[in-house]
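Apart from one protein chain that is not included, each protein chain of the complex appears where it belongs.
So, chain A:
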Amino acid sequence: MSQPWNRLSRRQLLKGLGGASALPLLGAMPSLAIGGQHAGHVVVVGGGFGGATAAKYLKRANPAIKVTLVEPAEVFYTCPFSNLFLGGLRDMRSIAHNYDELRQRYGVDVIHALAEDIDADAHKVRLSTGDTLRYDRLVLSPGVDMRWDALDGYDEAAAEKAPHAWKAGHQTTLLKQQLEAMEDGGTFIIVAPDNPYRCPPGPYERAGMVAHYFKEHKPNSKVLILDAKDNFSKQGLFTAGWQRLYGDRIEWVGLSNDGRVTRVDADNLEVETEFGTRHRADVLNVIPPQKAGWIADRAGVTDSSGWVPVKPDTFESQQVSDIYVVGDATVAAPMPKSGFCANAQAKVVAAAIASSLEQQPAPTAYWANTCYSLVGPNYGISVAGVYRVTDGAIAEVPGAGGVSPADAPDTVRALEAEYAVGWYNAICQDTWGTQV
């Protein structure tokens, strides 16, 4: 068990860092772990991209911290690459992950239960098992919930007929079954929400994957996107890619052309827009507006927007101390609601918590993001950003990031499709480690 390098060279390494002045002094106040006791108890609610990463990186930061992860599902299906399942490129098993590595290798206590309520004053979490956990620090990464009151006629029951498939699992397989049962010549409608929502390029990647399935199996069918906004992520790249691979098979109607859906009739697979235009679908995929997962409300960390404002340096809640929130639930713009960001934020939170348990200041935060999308099996595009805290707010580092070049040859699109798979394998290894 060797030290990768000595402290002196690390001190020299760190001298180069911008935040070096903010670095804590060596000789941190030692914490005592007495008779098997721990250096603090951190409860993590949610075992998705943010929560699983936070649990692992807390243990890496300081194995003496007791970490309990609360997540109802024994198998986690990722939204990333669930569009590839719809396109026929993957099976569900290939996007399934479990908690064995977190348990066995990192020593995280994983409890498969729902966190039902949080008493922030008493620092307690009540579980669906009836047990109560006491925490020193709490991490919430509950993802999103659908706003069932946002679109007239679209509630949980309607989602069984017109799936959102915006949480992977049952909803995804339901949409796939409908896609497969559809007769050739039909129309697949995607209802896309206004910002902010989970995965800005997601609806458009889905359009391409469904069009790919049609091209192979149902050549007379089309995809219609009805959108509540006038611009979307990687729009130029998506539009050019659709034209190149699918001709006119994908049609996009933006807000200004009456694309905003206000009413859903799931029984008749019909939607109505703001100005009264009706569209009938053969398969109807409604992606409604969203908000932070409901447990965030119970913890008192959401504001009137339905999302969670956080302190930029540490992602601690602005409203309740000792509760840290990561991932889609947070207001972290300009960072998007992506799995990549949830993972990156969780590492900053793990370091901030490990430091605060030892009365040390948090390290300087660094984040990046890349969202790959597949337009077709061998046609990948990406958008990237690097982020810092500037003047007390999260800001994009100017001159970095941006989208894939507009004029790239097919060979570059093919390379990016390969790297998208490389990214998926790496982030899942980094987050869960074990595949089902």
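Everything below uses one rule, namely that contacts are C-beta pairs under 8 Å (C-beta built on N, C-alpha and C of every residue); 3 or more make two chains touch, one makes a residue touch a chain; residues count from 1.
Everything below uses one rule, namely that contacts and distances are computed from a predicted model.
Think of the chain that is not pictured: of "ABC transporter ATP-binding protein", "1,2-phenylacetyl-CoA epoxidase subunit B", "Phosphate-specific transport system accessory protein PhoU" or "Cytochrome c, class I", UniProt labels it "Cytochrome c, class I".
Contact with the chain not shown here comes from a single listed residue; of A:Val70, A:Val264, A:Ala351 or A:Ile394, that residue is A:Ala351. Only one of the listed residues, A:Arg60, A:Arg134, A:His217 or A:Arg278, touches the absent chain: A:Arg60.
Contact with the undisplayed chain is limited, among A:Gly185, A:Pro334 or A:Gly402, to A:Gly402. The omitted chain makes contact with chain A at the following residues, 1-5, 7, 9-11, 13-14, 16-19, 23-24, 26, 28, 30-36, 39, 57, 59-64, 105-107, 340, 343-344, 347-348, 351, 354-355, 358, 360, 363-370, 382, 384-387, 397, 399-402, 404, 412, 415-416, 418-419, 421-423, 425-427, 429-430, 433.
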